[in-house]
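Omission of a single protein chain aside, the complex is shown with its protein chains in their original locations.
Up next, subunit A:
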Amino acid sequence: MMNSSINVKNLYEFHGQADNCTDKSFHENLKKNSKPASVKTSKIFIFCAKICFKLSLIMIFMIIFSSLSNGTLIPFSVFNINSIIGFLCYSRYVIISNHRVQNFSKDLHVFIIFLVFSYILSPVFKNLTETVSTDTVYALTTFMFVIHLLLNKYGLSDVSLTQSLSITLPSTLHAFCLLLTSVQSFVLLPKFLFKIANPVSLCLFTVSLTAYILYNTSYILLHIFLLISLFMQLICPLFFVKWQVYKENIYGPWDEAIIQF
């Protein structure tokens, strides 16, 4: 009696069989891997390149910070470099996006507001976390950078987080420059550069730039950085693509219906 078959699968009729018996149609509607794997190798590489790019930006930012705090860079030169890069990028942006006149005034408006307010507020940024010990600030910043990398589309808020670093700087002008750099490197640059260039070549460029700067500052950091970049840019995506074979999805009538409009 146990394995005899039920012809119709319904609950309202009593078939005279034990409740725990099964028929041939058991798992008949089960489908495996019905949707083909939608992973493209090139897409994965581009995605990894974006992460790598962000990592090298963070490295450059940290180098600028350390050289600002130990006096090898003066705030004025940082400001100059920032303005030159900003101006070049903006003019390029204007060319590719067919800007109109009223947009110019809008952009200028935002730019001036930002400049004035960040200049006014940089003493606050500097003094805000003065009571917190330097080690705590460093630990917090590292933690925030890791989060920033994990959540790739983190947006604007990481700018303010990096500001806690500015307390260890000698003057408010230093803090102001660091703020400008952070805005430019974490908000504006990624947005703009991904529009005009291929992420992979962009990533290669920034990684080599960072490597060059690190070559002049610290050998250990250079090695660690290169190893991590290699790991993220080559090994991770290769494994990801290779391991897709082991993915097994089961579909059946129990799946939740998907709402389509």
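Operating definition for what follows: contacts are C-beta pairs under 8 Å (C-beta built on N, C-alpha and C of every residue); 3 or more make two chains touch, one makes a residue touch a chain; residues count from 1.
The rule is simple: contacts and distances are computed from a predicted model.
Q: According to its UniProt entry, is the unseen chain "Vacuolar protein sorting-associated protein 9A-like isoform X1", "LSM complex subunit LSm2", "phosphatidylinositol N-acetylglucosaminyltransferase" or "Ras-related protein Rab-2A"?
A: UniProt lists the chain that is not shown as "phosphatidylinositol N-acetylglucosaminyltransferase".
Q: Which one touches the absent chain: A:Asn10, A:Asn70, A:Gln102 or A:Thr131?
A: A:Asn10
Q: By the contact definition given up top, give the residues of subunit A that touch the hidden chain.
A: Looking at subunit A, the ones touching the missing chain are residues 2, 9-14, 18-22, 26-27, 29-30, 249-257, 259-261.
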